[in-house]
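All protein chains of the complex are present and in place, except for one that has been dropped.
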Amino acid sequence: MLEVTTRNLKNAVVVVIKGDVDLYSSPKVRKIIIGLTKKKTENVLVDLTQVAYMDSSGVATLVEGLQQVGKYKGKLKLFGLESAVREVFELSRLDKVFEIYENEEKALGTLA
Amino acid sequence: MLEVTTRNLKNAVVVVIKGDVDLYSSPKVRKIIIGLTKKKTENVLVDLTQVAYMDSSGVATLVEGLQQVGKYKGKLKLFGLESAVREVFELSRLDKVFEIYENEEKALGTLA
Amino acid sequence: MGLKGDISKHPPVSDKAQDAIEFRVPSDPKILKIVRLSVSHLCDLAGFTAEERNGTTLAVDEACSNIIRHAYDGAHDQPIIVTCKLLTNGVQITIRDFGKNIRKSEIKSRDLEKVRPGGLGVHLIQSVMDVVKYERSSRKGNKLTLAKYKNVK
Partner (left out) sequence: MGLKGDISKHPPVSDKAQDAIEFRVPSDPKILKIVRLSVSHLCDLAGFTAEERNGTTLAVDEACSNIIRHAYDGAHDQPIIVTCKLLTNGVQITIRDFGKNIRKSEIKSRDLEKVRPGGLGVHLIQSVMDVVKYERSSRKGNKLTLAKYKNVK
């Protein structure tokens, strides 16, 4: 039921996630994000606008992605967090670790 | 959790239902609609735009309202049916018994 | 009514006990929404269309409502057990109660031509589901077996 698609922009790849990210569905997210980091995609923007729920397995997947892009000095940024998703990041004290933006425009605006 | 509010227009009262109408919540809908028919409200428009689910107890409530307004030559019209709600009316073969409109504007347009 | 469609014609494709989800809920109208949310999601897992999902969810809701109103005469504190099985070609749902034994002759849908409130539940259940089978339990109570298959007309 979870859908993950990617959209290529000039200077970034947007990963659009649609659905709940939990133990059942996070492997699908992981596959796509790790795939992008293997290709050393410079800027990965994760669109969470359509994610109403994320658990720790989803958060772990994004942390892993962040660590991978860090290895080649790439960026992984998040945008469009619903309140339930934002709460999980806050409770995990990762809201300061990730770059989190309101929407795609603002996330794009921070790219060189 | 179901909310039922009414809005008075010049020539009609709009009953706005928000939430699922089932055995638990339909008494709340019934109370409002029967209240209006007791006051012989000439035109009762039921706004179902925000109703994602209705079961036979909800349908029964609306049939009862229709019969009550019929007694004093009033009107009861429905609008804004979601597909799940529309299906229940079709399965009950009541889609031809009720006057059903797409939206409030169209329902209002049919009033004298 | 009795058997609608013969359940043996559509054997459950997977029926290991561990595939079943079982809910034990009180006969309180408040819990209907929880049952609906669960059944609806199960239908998504089964790959149902929106129409198949809405219909199945409605049927289970109507069946539980009837148990509350008829088998338990409106009591809110009696047990209902809903068991859902995901089949590869659909879902099977059994609903058990421990109330008054049903008289099969009473469980029938009425003439829809006469427009009146009520009396629609059994009709809706029968129109929507591929299998509708009411059984009296050997002791107290009843068991209703419902099934819906994908892509059946």
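Labels A, B and C are assigned to the chains in the order they are written; within every chain, residues are numbered from 1.
The rule is simple: a contact is a pair of C-beta atoms (placed from the backbone, for glycine too) under 8 Å apart; a residue touches a chain by one contact, two chains touch by 3 or more.
In this text, all values refer to a predicted model and were calculated from it rather than measured experimentally.
*Asks:* List the displayed chains that the omitted chain touches in the full complex.
*Replies:* Per the contact definition above, the missing chain touches A, C.
*Asks:* Suppose we count only contacts with the excluded chain; which residues of chain A make the list?
*Replies:* On the chain A side, contact with the omitted chain comes from 20, 22-24, 53, 55-57, 59-61, 63-64, 66-67, 83-84, 87-88, 91-94, 97.
*Asks:* Spell out, residue by residue, where the missing chain touches chain C.
*Replies:* 16, 18-26, 30-31, 33-34, 37-38, 41-42, 45, 76-79
The definition used in the following text is that only the chains that are shown with their structure count from here on.
*Asks:* Ranking chain pairs by how many C-beta pairs touch, which one is first?
*Replies:* The chain pair with the largest number of C-beta contacts is B-C.
*Asks:* Quick one: report the Å distance separating chain A from chain C, using the average Cα coordinate of each chain.
*Replies:* Their C-alpha centroids are separated by 41 Å.
*Asks:* In angstrom, rounded to a whole number, how far apart do the mean CA points of chain B and chain C lie?
*Replies:* Using C-alpha averages as centres, the distance is 27 Å.
*Asks:* Return the residues of chain A touching two or more other chains; collapse runs of consecutive numbers into ranges.
*Replies:* Residues: none.
*Asks:* Could you pull out the residues of chain C that touch at least 2 other chains?
*Replies:* Within chain C, no residue contacts more than one other chain.
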